[in-house]
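Working notes, structure below.
What you see is part of a larger complex, with each chain still in position.
Chain nomenclature is as follows: A, B and C, assigned in order of appearance, with residue numbering initiated at 1 for each chain independently.
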Amino acid sequence: MKLGVVTFPGTCDDVDARLAVAKVAEPIALWHGDPDLHGVDGVVIPGGFSYGDYLRVGAIARFSPVMESVIAFAREGGPVLGICNGFQILCEAGLLPGALLPNKDLRFVCRQVDLEVQSTATPFTSTCEVGDRLSIPAKHRSGCYTGDVPSEQVVLRYAEGHNFNGSQDDIAGVANAQGNVMGLMPHPEHAVDLLTGGSADGLRLFEGMARVAVA
Amino acid sequence: MSRSPDASTTAPPGVEQAVALGLTRDEYALVVEELDGREPNEVELAMFSLLWSEHCAYKHSKKLLRTLPTEGPAVVMGPGENAGAVDVGDGWAVAFKVESHNHPSAVEPFQGAATGVGGILRDIFALGARPIAVLDSLRFGEPDSERSRYLLDRAVAGIGHYGNSIGVPTVGGEVVFEGPYETNCLVNAMALGLARTEDMIRSAATGVGNVLLLFGASTGRDGIGGASVLASAELDAEDESKRPSVQVGDPFEESKLLECSLELLSRGLLVALQDLGAAGLTSAASEMAAKGEVGLVLDVTKVPLREADMAPFEIMVSESQERMLCVCEPDKVAEVLALCEKWEVNGTAIGEVTEGNRFRILRGDEVVGDMPITGLVDDAPLYDLAPMKPTEPLYPVPAATLGFEADVREALVALLSSPNLASRRPLFEQYDSIVQSRTVRRPEEADAAVLYLYDMGEGAPSIATSIDGNGRRVAADPYWGTVGNVLECAANLACVGAQPLGTTNNLNFGNPEKPHIAWQLTEAVRGLGDACRALEAPIVGGNVSLYNEGADGPIYPTPVVGMVGLLPDATRAGGLGFAREGDAIALVGWDGDPSLDASELSKLRGEALPDGLPAIDVGQVVGVLDAVRDAVRDGELSSVHDIAEGGFLVAVAESCLAGGRGAALDLGDAQDVWTTLFGERSGGFVVSGPRETLERLGERVPLDVFGTVGGDRLEIAVSSLGESWSLDELRTASAALGPLFP
Amino acid sequence: MRARVLIRPKAGILDPQGVAVERALPALGFGGVGNVHVGRLVELDVEDESQLDDMCRKLLANPLIEDYEIQTVTAS
């Protein structure tokens, strides 16, 4: 079981994502300039500031050679998880509906938030029950979700009082219609170990990803 | 062998120009001597004036810095390199340093603060260490001033912008508001990095014939004149003339530069590496050559420019950000350039290491500068200070915001909501404190940040870090105030169970040519040295920022102290919040009464600074720190919090808020209720835990059990007084900084 | 030629920057200001001007949330 983690220039949370993946599978580092996915069973697009967030979040990274392969992989049903900047990139790439706007207060915020699971029809949330609450840190400046998204594709919402970015309908994470591609603004890879994460709730998303990827 | 630069270069600008650039007439005469009687041309004058500025040459501080303790068993690299480094075991080292960006931040706070972070990060990875944390230390005028609020907001945004974008967590820091910083804010940033000791690299250029390569951003007119004019002259009201061109930070470029530098080093391609900071190429290249005792030849036409029409002197002094200089063997150049390409950074060979002691600057075939390297780097005159204790108070009395008639109830609420004590959450939430997955204690969870060094493999240790610098207490007593700052920093480490390994510092002072500032500086450095010796936490690096004076006089003397310590087991790292109902609460460490002198309460009451502070029994405090650290490491305490600004009751309230638990205290009879509750003194802690373990700790150090954790109120009884607050009320008070970040 | 692309939030899309500016202006003593929107300005030299529209749709703007307008500054 191999899960790839993509690094773009400016990616920050790739190391973190590989540490998290290592708890459920073999992490494989993927490089933005290399279209070869090295036979991975799933792809994580991690957080950070690819291309400095310049022009528009995710806009430039979306055109990297690796993304062509990721798009093809996703269209064939391979599991793809976009976290924070990864979510923004998947939206820009058209793999997920909608877009991420600047937070309503125009500030970067780093805060532990509670999420509520809305759907278990994705590999990632297949380990959860609808209504489960996950405590996961969020940290971003452009996480205000907007888009035409059918409610069954909304996978995670911020619990009441936890939506600091102004996202439409408290949306924290969405999936594509097939459920194999998911993006979320909070960082599950920063909640896989009690020592540094404050919670290990994020691990469940990676466990779900590994479970389905192997099937 | 000194060949004059070609005649075609412009005539010598002369002594008046030199004075305008910040040199004295005597210094100019010395420069002429360095050039064997020839007057410097434009390039040479620009380079000498920068390298001989206070900022680069430490003309007024070097002699004092030599008195600091710099050696110890853990020291891997001491002062003199881009950063200091300490051994954390198993062949690994942590590099760290604090640096100021005060004047650029006063001019353009967002970019000034951002590039301050960028600059200190480059110092860390110039050693081959991967940056793992940033801390910031900020000083502004009172937040009722619109200008102070603006500076705060933009500086914080700038630090966050740079640190967040580059993926280095900002794990701690401090912000203090005091009138004397109103027209001269302080923005100091500290960074830490982790490296295998054997992979660390120095900045000495060696190997005649080796190639000098510049990589990273292209060179523009950023900050020309910045180092000498901006950093060494007092800011007056009219900042306009000192805005040559603001340096703009590009954290994206730096993140590529960082990865590229570390990969170059891990592949063993470099002989030496150096960041470009103040005075740009001039300083970076001459220092590399001086350390390696070699000469250099550098061709300015090879330097990639952002603006085509730059003069050679502009190229040599530009402070464009995100650039590094390295030396490699000629047969490695192709490989170095290929790696630069991989990371999408520009790399260009611009010169060569030569025999001898000359720094020769070429424009193509033409020699446009030719100077002795040692003259540039080592021969700036050093000045003696003429310290004199002032006979009159230097600082205005702060405006009272709390009347003497206020009772204890009101006083605690006023203190918790005062700008210097209120929760920093609205500020630090703008920083990514968790990227890199090593943050074991986030801001407000403990007195020091704790970082797990998982890179070191199975059984890896953690480090703790903290930064402190109470300027008001140093203003009251430069010696004891500074000793207190150092002890406070070490106390923060003890709270999480860490033993100090080394210290860095940033000396932010006014004009050292004035006798009373010279006195502050001399006394502060003496206190810094004595305290670090007592703690066995040697100084491994630092920075000096002088001439911090505005229209209303000097800043409070502000020696900012940063410390790094080691803790073997992160799962036992202490936290400051009360954690268990029914735990006993104790005051640990004080063998005498605290004092209201220069305390936060006395500030709120609008009291003048006292002339001198009570002496500290440093040996006694060090013993307390040892005992508290041991107790934390044994996992015996549920919470630990050192008593700092605001005194005992504020510390208890903070432990209540952090743990979301109330407390009931009975302090018995107090000689003076105000002093007992709000007095300040080094070496005191509020701890909680099972009564028996507290009593065991009490066998080593003074300890009084005063109360119990529980409920949702803070209740105290002292002398005949009984008082209580709901946690909600305290929380609301403590949230007072929120409106500063709308 | 030198071209200029004006990119602005689509009608109905949240524009927190516009809101922030609109709020800040009266506090600075500037009254009578309304309907403020903040977008992006991209200026560039292009050889083949027919590519511009494609560039905008693909990279410079996100058509889901942004409108764009192409202006010629100087022909060449």
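Methods note: contacts are C-beta pairs under 8 Å (C-beta built on N, C-alpha and C of every residue); 3 or more make two chains touch, one makes a residue touch a chain.
Keep in mind that this is a model prediction, so the values were computed, not measured.
Enquirer: What copy number does each protein chain type have in the complete complex contained in this file?
Expert: Here the full set of protein chains amounts to A x1, B x1, C x2.
Just so we're on the same page, only the chains that are shown with their structure count from here on.
Enquirer: Rounded to the nearest whole Å, what is the centre-to-centre distance of chain A and chain C, using the mean of the C-alpha atoms as each centre?
Expert: 29
Enquirer: Counting only Cα atoms for the centres, state how far chain B is from chain C in Å.
Expert: That gives a centre separation of 40 Å.
Enquirer: Based only on mean CA positions, could you tell me how far chain A sits from chain B in angstrom?
Expert: 35
Enquirer: If a residue has to touch 2 or more other chains to count, which residues of chain B qualify?
Expert: none
Enquirer: Name, in rising order, each residue of chain A that touches chain B in their complex.
Expert: Result: residues 9-13, 15-16, 19, 48-49, 51-54, 105, 107-111, 137, 139, 141, 187, 189-190, 193, 195-198 of chain A touch chain B.
Enquirer: Spell out the residues on chain A that touch chain C in their complex, using ranges where they run on.
Expert: The touching residues are 55-56, 59-60, 63, 92, 98-99, 101-106, 144, 146-147, 166.
Enquirer: For a test of understanding, state which residues of chain B touch chain A in their complex under the given definition.
Expert: 157, 160-161, 164-167, 250-253, 255-256, 343-344, 428-440, 442, 452, 454, 570-571, 741-742
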